[in-house]
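For this depiction, one protein chain was excluded, whereas all remaining protein chains were kept in their positions.
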Amino acid sequence: MQKDRTKIVLGVIGADCHAVGNKILAHAITAAGFEVVNLGVLVPQEDFVNAAIETDAKAILVASLYGHGEIDCRGLRSRCDESGIGDILLYVGGNLVVGKTDFTEVQDKFLGMGYDRVYEPGILPDQVIEDLKSDLAKRGHFSE
Amino acid sequence: MQKDRTKIVLGVIGADCHAVGNKILAHAITAAGFEVVNLGVLVPQEDFVNAAIETDAKAILVASLYGHGEIDCRGLRSRCDESGIGDILLYVGGNLVVGKTDFTEVQDKFLGMGYDRVYEPGILPDQVIEDLKSDLAKRGHFSE
Amino acid sequence: MELKNKKWTHDEFYAIREDILKQWPTGAEVDMAEAFKYHETIPAKKHFAKRLVKAKKNGETLTQPRAGVALINEHINLLNFLRTEGEADLLPTTIDSYTRQNQYKEAENGIEESKRAGRSLLNGFPAVNHGVAGVRKVIESVDGPLQVRHGTPDARLLGEITLAGGYTAYEGGGISYNIPYAKSVSLEQTIYDWQYCDRLVGIYAENGIEINREPFGPLTGTLVPPSVSHSVAIIEGILAAEQGVKNITLGYGQCGNLFQDIAAIKALEQLADEYFAKNGYNDCVLTTVFHQWMGGFPQDEAKAFGVISWGAAAAALAKATKVIVKTPHEALGIPTKEANAQGLKATKQLINMLADQPFPLSSEVQTEIDIIKAETRCILDKVFELGNGDFAKGTVSAFAAGVLDVPFAPSKYSLNKILPARDNHGAVRLFDTGNLPFTQDIIDFHRIKIEERANSEGRKPSFQMVIDDIYAISKGRLVGRPNRS
Partner (left out) sequence: MELKNKKWTHDEFYAIREDILKQWPTGAEVDMAEAFKYHETIPAKKHFAKRLVKAKKNGETLTQPRAGVALINEHINLLNFLRTEGEADLLPTTIDSYTRQNQYKEAENGIEESKRAGRSLLNGFPAVNHGVAGVRKVIESVDGPLQVRHGTPDARLLGEITLAGGYTAYEGGGISYNIPYAKSVSLEQTIYDWQYCDRLVGIYAENGIEINREPFGPLTGTLVPPSVSHSVAIIEGILAAEQGVKNITLGYGQCGNLFQDIAAIKALEQLADEYFAKNGYNDCVLTTVFHQWMGGFPQDEAKAFGVISWGAAAAALAKATKVIVKTPHEALGIPTKEANAQGLKATKQLINMLADQPFPLSSEVQTEIDIIKAETRCILDKVFELGNGDFAKGTVSAFAAGVLDVPFAPSKYSLNKILPARDNHGAVRLFDTGNLPFTQDIIDFHRIKIEERANSEGRKPSFQMVIDDIYAISKGRLVGRPNRS
């Protein structure tokens, strides 16, 4: 049983220590039937990529709450390309930029960085899980 | 003594019943050495004019708090002209229009109606008294 | 007409009704029998009285804004916005000031000017001019319980039209809509005219239609001591009950000291039950309304949010049945619908956060309850005595004698002998008790409280202290200390 569960890498990027959302997401996504590889907080880009390769994960969920997301999240997609997992799902969410900012702006910026989905501050896990399931189903990585 | 004191007509115009500011103004202006002819609240335009004529007042202070000032205060100046007291000082103050509005707009509107001074919401009596003294002094109606 | 607190017969009522409906053309639209049928079509969830009863049962505190504009569609949009965006539990229709003074021509003119200007030049909704049909547009397009809120000495035609139009709650009273709102209308007149409104509501009740009535609690909204407003509220409640009103909400305007505010609501509930029972009105449902600070507000919006939130907290801790909400625009002008919704949302947040926190009666609160009840009994019993057992007659004589007296009131029928000021903890006391029929103990209590403060400020009690208190909250404080404001 354990081994059929789709693996998801989860972590909070850069020098960011916000842990509460991370713990809740891990709890909720696990409960939803995935196997969560939770790297916790303060995670450098390379750790996300390495964990994904080692565990053959199908998606990387990057959180950035503290405002440096703009700087920290750049280049993760190309890192994945270089490491041969260019097609992996990349989600990003949290409070991505410094300051209260119009979200569509932020979304375009991060979509431009190569993330497949960009989430508004305070989004609930249910939404994320729903998206994960449909995106992975499309890719044949998930079936209920 | 009583009779040398310059007379000031004070009242709240139209269907407006806001009495607190009126009482405080009457108290402060009296304390400042004027004789206040206080018409109180709910005062029609003609009463202001008649009171001014009867008492040979040198200024009329019109208050409008409740928002209808724009409608109620129009035409008071011409009424004064017609009654032969066209040169009397006219001040207006309170919350003159409906809604939180840029004051310079409001000021122009009421200066245009022929008021000599227009006051912002919540102005303190001291300011009013200072203006009264200098305006009346210019006209030779007041000396300390 | 001889004024007495006695239920009008149908003959007395219908004898004058014709003339009232003739005061403005739209009066002709009123057909009571048809109105009763119309009310039966109003769903329970839009029924004001029923919603209050439910809230009282569940210990809820409901939010209600003030709001009204000149034109029907704009008014509908405004109310729906406050309901959805502002999460308001109860909705108002605030009536404009011309209508309040029965100046329907001026109101008509205000409607025309508003159409031309493309913005409301009236400070409320001119319901009489819009008539029964216009009012029903509002009732039918707004999803929530609706109340008429005004300030009308003679509100008989307004009552006929708005109730026939489908409103299920009607604010006002012969004292509370005269003394703070009028200058030279006699109390005999307004109490008599409001007996008509109460009787009208009574007749609706006789026909199975429950309309909520709410005397206007805060009066002049400025440093009114609880016992003064409580006396007026209870008298108006009794006058309404006598005419057959069954669902009554008694009000109080926040003074700002937490213990006094909580005590005021508790004392109001207890006194009302006591005096209603004593006078044989045992089948009325009584609820309470707490008004967020009704005096001068700070112009700064963030500071206004502070005042609003403190009012919300006090209302929730006092467990009032509903709270009337102010807005961050209060000091400057009639709020935009957005500002109005903001006041409602800040209030809702606090009420929800405090809903789970009971506030047991501390000894401080109990002391305040005791003094408020003692003072109110002094006043009410004296009023009763002056009226030889008739609260209507007694009220007229009581105001003449200063036994009832409202600070800063514009009406010449209020002696204005009493002067309120805050004590050293910010509770509203009396610097001058005027002719209020207080016992010597109570008079001394107030003197000592004011002296306590005066000493701590190193000045003598004076009218300046009263003025400082009037400005204090708008200047960012509760007590108007000399050096600080």
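Order of writing sets the labels: A, B and C. Residues in every chain begin at 1.
By definition in this document, contacts are C-beta pairs under 8 Å (C-beta built on N, C-alpha and C of every residue); 3 or more make two chains touch, one makes a residue touch a chain.
Here the structure is a predicted model, which means the values were calculated and not measured.
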Contact list for the unshown chain, restricted to visible chains: A, C
Chain not shown: contacting residue from A:V41, A:L76, A:L89 or A:M113: A:V41
Touching the absent chain when the full complex is considered, from C:H150, C:K348, C:K373 or C:R429: C:K348
Residue ranges of subunit A at the interface with the undisplayed chain: 14-17, 19-20, 22-24, 27, 40-42, 66-68, 70-71, 95, 97-101, 121-122
Absent-chain interface as seen on subunit C, which is shown: 256-259, 298, 300-303, 305-307, 309-310, 312-313, 341-350, 352-358, 360, 362-364, 424-426, 473, 476-479
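Heads up, the rule we're going with is that only the chains that are shown with their structure count from here on.
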Graph class of chain-chain contacts, one of line, ring, star, complete, other: other
Interface with the most contact pairs, given as the two chains involved: B-C
Approximate Å spacing (C-alpha centroids) for the pair subunit A, subunit B: 67
Cα-centroid distance, subunit B relative to subunit C, in whole angstrom: 30
